[in-house]
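Single-structure report; data block below.
Note that one protein chain is taken out, while the other chains of the complex remain in position.
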Amino acid sequence: MTLPPIAFQALMAFIVLNAILVVVAYVTLLERKFAARMQSRIGPYYVGWPHGWLQPIADALKLMMKEDVVPDAADRWVYNLAPIVFLVPCLLIFATIPFAPGLGVADLNIGVLFFLAVSALEIVGLFMGGWGSNNKYALLSAMRAVNQIISYDLPFIFAALVPVVLAGSMQMSAIVGAQAGLLGWFLFYPVIGQLAFIAFIVATLAAENRVPFDILEAESELVAGFRVEYSGMKFALIQLAEYAHMLGTSFLGALLFLGGWLGPGPAWLGPVWFLLKALVVFLLVTWVRWSFVRIRVDQILAISWKLLLPLSLLLLMASAFVVAFGAGHGA
Amino acid sequence: MGLHAYLTLSALVFAIGLFGVLTRRNAIGILLGIELMLNAVNINLVAFSRFTGDLGGLVFSLFTISITVAEVALGLAIVIVIFRVRKTVEADRLDLLRG
Amino acid sequence: MIVETVGFAVVAVVLLASSLAVVLTKNLFHAVLYLAAALVSTAGIFLLLASPFLFAVQLLLYAGGVVTIVVFAIMLTERLVGERIAQTSRDIVNGAIVAAAVLVAVIGFLVQAPAMTPPATAVAEQTVAIGKALVGPFAVPLELLGLLLVAALLGAVYFARAED
Partner (left out) sequence: MRILVWLPLLVLGLPFASFLLLAVVPPLRRTGRGAGVISILAIAGAFLGALGVWTQGFRTESRWEWIPADGGPMATVGILVDPLSAAMLALITLVSLLVQVYSLDYLHDEPARGLGRYYAYHSLFAFSMLGLVLSPTFLQMFIFWELVGLCSYLLIGYWYDRPAAARAAVKAFWVTKLGDVGFVVGIVMLWGTTGTFDFTTLFAMARENQIPAEGLTLTLFLIYLGAVGKSAQFPLHVWLPDAMEGPTPVSALIHAATMVTAGVFLVTRAQPLFLLAPDVMGIIAAVGAFTALLAASMACVETDIKRVLAYSTVSQLGYMMTAAGLAAAAAGFFHLLTHGVFKALLFLGAGAVIHAVGTNDMFRMGGLGRAMPQTAIVFIVGTLALAGVPPLAGFFSKEAILAGVWQHGATTLFVILALTAFLTAFYMFRAVFLVFFGRAHAAGHPHDAPWLMRGPLWILAILTVAIGLRYAIGGHGDDAHPAPGWLAPFSVVLALSGIALAWAMYQRGAIEPAALSRALRPIDFMARRRYGLDALYGGLYQAFILGFSGLIGWIDRYFVDGILNVLSAWTLRGGDGLRRIQTGRAQDYLYGVAFGVLLVVVWFHWWAQ
């Protein structure tokens, strides 16, 4: 490899981006299948062979060919830009995730922080969509999203910072490196690891607006939330962004708690292991999604501020103590 | 890129922010102007830190950012209270202190 | 070097344009969005200045936090659904003159200042250095900052409390 760094990064970015798009497309299928199984259905079956394997492609083509409807009352610029603004951060979060040692766009030494910072930006796009549609359901949905994301950002960050503290670095590869060994995963770290993982999953559910925290979508009240006015390609972009975000968060969870690409077998199996672990996290979230009912706004906020935030803060402090008194992996 | 480029950029942003603060009628608009000004300050701090190799600038811009967030939260809370009481956020009409 | 120059030019243009938009646009919501753009491009400036940590903090706190809060405030102060929020400006000429005067004054300083060249390399392990500085020489300011944040939090809660 004698490529200049910039060129290497550009190449990696291209590869990752396309890979993500494909993976995301099939993640939707995975979810639908998984949900169908949970509900004793089969799920997509007829399009493509076998078992509807071409369904995502068909969906994408269908959405691309649909007419692009823009409401008259919409704030046109905002309305049109919203899906892009929403999508960009959701894709950018993959920039710092290494899929194997050295295999990533940029293994920044503030990787985790970058991930958190960029994912915080998606709220802007979401809100632009809600506002730009000039639809009261969309606006209400956006309101709720802001409410919820502000509330769950902090627990999410704190939970994600627990492994950072334990590993003593924000660099993704360093975090993975810290989990080497038998039961070295932070998930298996006594007490702190499990609690932090639970907090992380709950916060992830909320940050991704999944059931039981999907009040901003809430089909029965708000039709489909902030994307009610979107159709065609823009709708596709929004969906893409959402699933990309989910996938990114799953990768992060796998990386932080499940040891990333570590696993038995040769080194080239690393990305496979990583993907499998991320899918496990993803399925875990999906499992929760199809198992619970939606809860009310005030309950959501109460869970966040009164339970999750103190818990995650406590965990962060506990891990800091552990590290400070020399029991941790970190410096 | 020299330090001057960053400082000039920062000065421009600062002046723009000042202009916004001076001319906006809406209290939230004024707050936006203040954000711009603080942002310019941050650029200055970070630029100096980079060009002198002193870490203080970075740390202080961290402080600035944190304080700004607190300031925004508090300022907006005040705006909301004002709106509740006076049914307006027009800075021109908030002149109870007029002599 | 070229990359940096081009990057700076792009980011600077975006920053200035969005800043101007923030103070000139009539739609308050748009102004907030432009502010977000300005803040993100500022974060880009930070990247150019080899301060990725601040870049992340800028995005996380400013773009993520401030913008969200501002939008929230707009929602609460303007009618939830209704006509566009138009906002006008006053004394544009006066403001422009004063702002320009300040700008000229500051630039006046700049042109007198000697040119500086950055150290060849940025501070290594910047994040670690910042962290150590925060609990080292800047420990007291950090604690004061915490106190300030608590006070601000209490103040905001007090203001936002339900009317009894």
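Just so it is clear, A, B and C label the chains in written order, and each chain counts residues from 1 on its own.
Convention: a residue touches a chain if its C-beta (ideal position, glycine included) is under 8 Å from a C-beta of that chain, and two chains touch if they have at least 3 such contacts.
Small disclaimer: the values here were computed from a predicted structure and weren't measured.
**Q** Where does the absent chain touch, in terms of which shown chains it meets?
**A** Over the full assembly, the chain not pictured touches B, C.
**Q** Please pick, from C:Val102, C:Met116, C:Ala133 or C:Leu149, the residue that touches the omitted chain in the full complex.
**A** The single option touching the absent chain is C:Val102.
**Q** Decide which residue listed in B:Leu12, B:Ile30 or B:Leu45 touches the omitted chain of the complex.
**A** B:Ile30
**Q** In terms of residues, what is the contact footprint of the unshown chain on subunit B?
**A** The list for subunit B reads 18, 21-24, 30, 91-92, 94-99.
**Q** At which residues does subunit C meet the chain that is not included here?
**A** Touching the chain left out of view, subunit C contributes residues 90-91, 94, 98-99, 101-102, 105-106, 108-109.
Methods note: only the chains that are shown with their structure count from here on.
**Q** On a C-alpha centroid basis, what's the spacing between subunit B and subunit C, in Å?
**A** Taking the average C-alpha coordinate of subunit B and of subunit C, the gap between them is 7 Å.
**Q** Taking each chain's centre as the mean of its CA atoms, how far is subunit A from subunit C in angstrom?
**A** 27
**Q** Determine the centre-to-centre distance between subunit A and subunit B, using the mean Cα coordinates as centres, and give it in whole Å.
**A** 32
**Q** At least two other chains touched by the same residue of subunit C: list those residues.
**A** Each of 53, 57-58, 65, 69, 72 in subunit C touches at least two other chains.
**Q** Please name which positions on subunit C make contact with subunit A in the complex.
**A** 3, 27, 29-30, 33, 36, 40, 52-53, 55-60, 63-65, 67-69, 71-72, 75, 80-81, 84, 125, 127
**Q** With touch defined as at the start, can you tell me which subunit A residues reach subunit C in the complex?
**A** It comes out as residues 6, 75, 77-78, 108-110, 113-114, 116-118, 120-121, 123-124, 127-128, 131, 134, 136, 139-140, 143, 146, 149-150, 153, 170.
**Q** Quick check: in the complex, which residue numbers of subunit B touch subunit C?
**A** Residue list for subunit B touching subunit C: 1-9, 11-20, 22-26, 28-29, 31-33, 35-36, 39, 42-43, 46-47, 49-53, 55-56, 58-59, 61-63, 65-74, 76-81, 83-84, 89, 92.
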